[in-house]
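Got a structure here, written out as structure tokens. Questions coming.
Showing just some of the chains, left in place.
Letters A, B and C mark the chains as written, and numbering starts fresh at 1 in each.
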Amino acid sequence: MSIRQIDERKLREVALTPDEYKAIVEQLKRAPNEVELGMLGVLWSEHCSYKSSKALLRRLPSTGAAVLQGPGENAGAVEIGEGWAVVFKIESHNHPSAIEPYQGAATGVGGIIRDVIAMGARPVALLDSLRFGPLPESSRHFEGVVAGIGGYGNCMGIPTVGGEVYFEDCYASNPLVNAMCVGLVRSDQLKRARAEGAGNRLLLVGADTGRDGIHGASFASLELDENSAERRPAVQVGNPFLEKCLLEACMDLTHTDAVVAIQDLGAAGLTSAVAECAGRVPGAGAVIDVARVPRRERGMTPYDVMLSESQERMLVVVQRGREREVESIFHAWDLTSAVIGEVTEDGQLTVVDGDEEVARLPVRLLTDGAPVRRLVAFAPEPPFGLDVDALPPVVDPGATLLRLLSSPNLCSRRGVIRRYDHMVGDATVVPPGGDAAMLRVKGTRIGLAVTTDCNSRYCHLDPHLGAQLAVAEAARNIVATGAKPLAVTDCLNFANPDRPEVYWEMEETIAGLAYACRALDVPIVSGNVSLYNDSNGESAIYPTPVVGMVGLIDDYGKRLGAGFRQDGDFVLLIGSSHNDLGGSEYLKVEHGYVAGRPPVLDLQREQAVNRLILAAAQAGLLHSAHDCAEGGMLVALAESCLLGGLGVRCPAVRPEPPLRLDAAFFGESPSRYIVSVPSRAMPEVQSLARRHHVEISLLGLAGGNVLEFEGQLKLSLAELREAWEVMVR
Amino acid sequence: MKFGVVVFPGTWSDRDCGWVVDQVLGAELVYLWHKDTDLKGCDCVILPGGFAYGDYLRTGAIARFAPIMEQVGEFADRGGLVWGICNGFQVLCEAGLLPGALVRNASLEFRCEWTNLLVERTDLPFTAACDEREVLRIPISHGEGSYFADPATLSRMEQRGQVLFRYCDKDGRVVPGANPNGSLHNIAGIVNTRGNVLGMMPHPERCAEAELGGTDGLKLFRSVAGGAVKVLVS
Amino acid sequence: MIARVIVTPKAVVNDPQGITVKQGLASLGFREVSDVRVGKYIEVTLDTTSEHEARQRVEEMCRQLLANHVIEDFRFEVTRDGHHR
């Protein structure tokens, strides 16, 4: 059997290479038929098979004492105490969002919610990490995506409590839309999507199946090109109302013990759902009768049904003979359900249409058969260096601060945040707008801090260091609320890995992530990879490893906000500053370029600073904490003023050489916080700092309605707010 | 005092309202399924927020035909307390239990943010525990909360004092700048002529505990409970 | 039978969507646009043979569900087949 016997067009249509086709024929010892080819095409797509990233992902640390479920299931799960587990995962929906921003983003949210539901958990929070080209050119993407995320999440009654928005040229034709969902479940109720028990029934519930997004998975694994137009039907319209009913019905499943497993239908629809479910159980297989699948359209072929990516569908594995019991739960929510097949023990995925067999493939071939791609890595020319000494000194720090505060990447996100319901659930005890958000676990004192972070400019300048900095910043955002970093989910967005410099970026990024997660002791329990963010090979995105992190505080009564609270509090800078202007927002906004090396990161020092903050928070010594991120100390200070509605008066800053004034104000040295401390607590904070060997410096006193550094800058909160809220209509 | 919280497909404030009634207020709670046909002897029916039936076509348009709504209508006619919050307000308008309608926010955007409400009356069971012209800080969360009624209806409502809450600034001034959605007369909440049916867009069940940013919402729940039940937390 | 129902906001109800669309069109250079109103279009397929009966039923649907008389007007046409005019 040779490749010549199938024409290349058909292969391209299912996005398989001639070599992959050869591998299929060899292992099957026959040529696959149409349906089988389509099924293999989607499951062997990058999106489903991770054939280009698998090898690298193994390097990520994924274990820990509290980890109940690492990568490999629909989402990760970690124990948080009092019998509760937190379940979370992040996922990209970049390509669909590029083509249809609203629906692309909405269905992305819908998809990640189903992953969490499949673990038996109730979703309690959403986060969205977004990247676009500059405004106004990219406003269609920006507006559509924000509306779509709100449109789905708000209707579901799940609060969207965090995320990021960045504007950068490299995302103009490849916007990034990563959505994270966090859920809660009693540890002993945690579900796993394993098709156990031959004879058990496969129940398909939720939306009727239409010709949606056929080849969506393979579509997500292709560069956008002029033909994307023809693949457009791959974009779908979500139905959050139906998913809400699906959610509640799945929660009601805890009333029965007849359910063996729940698996969501996402990319590659039924094919991947069934294959994955069976693939997790050695020797397991399944038979599916496409004739029993409820349809939305007439004239659908078995091929259409098996590859359809219609949203809002779930596959439930039910103990044989107890179908009625389970179906009645879904019917109570007016959801259609149908028994479409059963679990077998022959290791084959068999598809029949009535009594005609239309496909029969080894589950293993579908799930693990895709030949792992060995790609070449090649380090590109290092980006422009930066001679800090050649930079002109900062003339008017106040004017610079206003320009930074009103720059697209630093200005207030209130205009976005208020378009998302971030309060539903009565659990949001730290709202979005500061650092991490915090949710309480009702019925306990436990607080969960959540954040997503990545400064892709750093990653562009040095992927290894940039990835570490992303993990560190996420951890800092968690710690700033008084919570301890618990675990991570990551969304790795890259350009075309077939290009050696891109694959090199992947290698470096993953090495950096692994290193930082080990150093900070946070396992990565779930994640997602999005490649080919690279239209026509031009305009490649920066390597963008988005880090989603969850942190834990045993008593949310001890949580911290980022805003100043008390007149007369001492305002301190915790941690030490260096001439870290490389890749800074200051450099971009004031000098117009992205260059240099990212800030130096010492993870030991990072840990020491974090321990200090957590100790002080636990002891109730702090009134607020905010980490220094983009824009440096002065921007962080201004944010603490604006978030608290309280000014701060400081003597002039006189940096010790070699530290420059611009770096002291706007440098982006990591491992630093702005905290406010009641005067009585100062001695204790100082001795804590000494014990942790952390440098602290008194900046000034909170109070009044101006931000002032004597003789250097003096701005009223009103002026600052006007600059900061440029994007709030 | 027994509260009944109605659950339509797509409702989500049911659990928050239930939490406040049961865990914060410490009153008796019963959930009422949209297919139910009796109110299980509750003294106050809450129609909570959410997107009943996805708010497809029009907010509340399909929900108003749910079997439970017949009972709710009769209960209201008998003078029973009916409290529509956000989506519940929209349902009450669609059902004709309250005048007017709620249309798309003037900004065309969904808005989730804190608002200030001027309490116009305290002689009603819903606001009995509030002070005269008190300003309450309660968050909104809606895309279609802009109140509309034709001029005649509106002036009749004003004469009869059917406007219970108006969006205002923190000092209680009813100004355009304090209006988050373009509601006529800054209307945030209204009652029927008899005063036993309340519809309001803001979410009191989201601010009944300090850790959630405020406790003004609890005042309304206490009012309804008539101080009869003692408050567990606050 | 196919009924094509058009639901439009009453003139007294302000139509922010219409205004925004008008502004959007203007910014795209369609300056000749003096007014825009945005409403709903609902296509209902009925298994009915009598056109007369269909009309009555659709009228009912509009009154009960499809339109809200406080803020909307409706009109519709019923045709035997799927042809658009």
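Here is the rule we go by: contacts are C-beta pairs under 8 Å (C-beta built on N, C-alpha and C of every residue); 3 or more make two chains touch, one makes a residue touch a chain.
Since we're looking at a predicted model, the values are computed, not measured.
**Student:** Each chain type is displayed a single time; count how many copies of it the full structure file holds and write the result as a formula.
**Tutor:** Whole-complex stoichiometry in this structure file: A x1, B x1, C x2.
Here is the rule we go by: only the chains that are shown with their structure count from here on.
**Student:** How would one label the connectivity among the chains shown: line, ring, star, complete, or other?
**Tutor:** Topology of touching chains reads as a line.
**Student:** Given the two chain pairs A-B and B-C, which is bridged by the higher number of C-beta pairs in contact?
**Tutor:** Higher contact count goes to A-B.
**Student:** Give, as an integer number of Å, the spacing between the C-alpha centres of chain C and chain A.
**Tutor:** That pair's centroid distance is 41 Å.
**Student:** Distance from the CA centroid of chain A to that of chain B, rounded to the nearest Å?
**Tutor:** 36
**Student:** Could you state the distance in Å from the CA-based centre of chain B to that of chain C?
**Tutor:** Once rounded, the distance between the two centres reads 31 Å.
**Student:** Residues of chain C that touch two or more other chains: which are they?
**Tutor:** none
**Student:** Taking each residue of chain B in turn, which ones touch at least two of the other chains?
**Tutor:** If we look for residues of chain B contacting two or more partner chains, we find 107.
**Student:** Please give the residue numbers of chain B that touch chain C in the complex, ascending.
**Tutor:** 57-58, 61-62, 65, 93-94, 100-101, 103-108, 148-151, 182
**Student:** Which residues of chain A touch chain B once you look at their complex with the stated criterion?
**Tutor:** 147, 150-151, 154-157, 239-242, 244-245, 333-334, 417-426, 428-429, 431, 440, 442, 556-557, 729
**Student:** Using the touch rule from the top, collect the residues of chain B that touch chain A in their complex.
**Tutor:** It comes out as residues 9-10, 12-13, 15-16, 19-20, 49-51, 53-56, 107, 109-113, 139, 141, 143, 203, 205-206, 208-209, 211-213.
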